[in-house]
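Note that this complex is displayed minus one protein chain, with the remaining chains in position.
Right, chain A next:
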Amino acid sequence: MFADYSMAELGAIFAMQGFAGLILFSVFVLMALGLAIIFGQMGVINMAHGEFMILGAYVTYIVSNIFAAYLPSLFGIYFFIAMFLAFIASGALGLFIEWAMIRHLYKRPLDTLLATWGLSLILQQIYRSVFGAREVGVSIPDWMMGSLPLTDLIEIPINGIFVMVLAVSISLAVYIMMFRSTWGRQVRAINQNRVMAGAVGINTEWTDRLTFGIGCGVAGVAGSAFTMIGSTGPTAGQLYIVDTFLVVVFGGAASLLGTIASAFSISQAQSIMEFFLSGSMAKVITLLVVVGILMIRPQGLFALKLRK
């Protein structure tokens, strides 16, 4: 199969395919970070995670339209404002959902799964009623268009680089929040021993709510970033939810590093195989390998050692 290509072309193909894998990796990381916070730290299954992401994407869509109509001179930077607003919107919805629904179900994780699935159906229908069933795209600012030629054969799209930079900076931000802030310390304390954490004066109820809110907010930012590389439809969130859960579970639910490592391996495996096989077979094989490994090692790649 390689005979038709010259060495240079082959190198370019691998580089481009590797780069496509890196973009997929950024997407996975962005999606999985919010889930890693909610599922990893709180043990809550949020099947509506994809819809929180899509909320962020729609917020970005609205903001971009507002800027295009009223503030065309500032259009180049609208994205950063949109991202911030996406965080606020998804986070606020997350806080509300935690208060209204999730907190009553902490003792029944399987029921949380079903209730959040119901929530995801409702959100999808609301999106469809408000924004229409067709996918919408945002117009990206000029500086993000085009691509960066590395050599004659290898070109890298700038919006791809931007999404990668975003993925790295958001991962860093989550890492810092998790391991350097008071909130992060409290979350980890609760994860390790809820009763003791409460006994030393941590407001576990409020921390739970905040954690859920921040996780949803991160999902909103991820959705915002997606608008830079693709269009948004009401059911787009559901397409990713299984992949995202597998990424988080594969990495070891409570480990941020594990999530990133598993996102990297899954995305690279998938995009490299996509070149040799059809897209669907690449996905089937990737998922089967992941599920197979999870059957042998249910705790995932990086497991925290906890006394249960």
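In this text, a contact is a pair of C-beta atoms (placed from the backbone, for glycine too) under 8 Å apart; a residue touches a chain by one contact, two chains touch by 3 or more; residues count from 1.
In this text, contacts and distances are computed from a predicted model.
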Protein name as given in UniProt for the chain not displayed, "Iminophenyl-pyruvate dimer synthase domain-containing protein", "Quaternary amine transport ATP-binding protein", "Urea ABC transporter permease subunit UrtC" or "Ubiquinone/menaquinone biosynthesis C-methylase UbiE": "Urea ABC transporter permease subunit UrtC"
Among A:Met144, A:Ile161 or A:Leu287, residue touching the chain not depicted: A:Leu287
Selected residue (touches chain absent from view) among A:Gly18, A:Gly76 or A:Pro109: A:Pro109
Among A:Phe84, A:Trp117 or A:Phe275, residue touching the chain not depicted: A:Trp117
Where the unshown chain meets chain A, residue by residue: 43, 45, 101, 104-105, 108-115, 117-122, 124-125, 128-129, 238, 242, 245-246, 249, 278, 280-281, 283-284, 287-288, 290-291, 294-296, 298
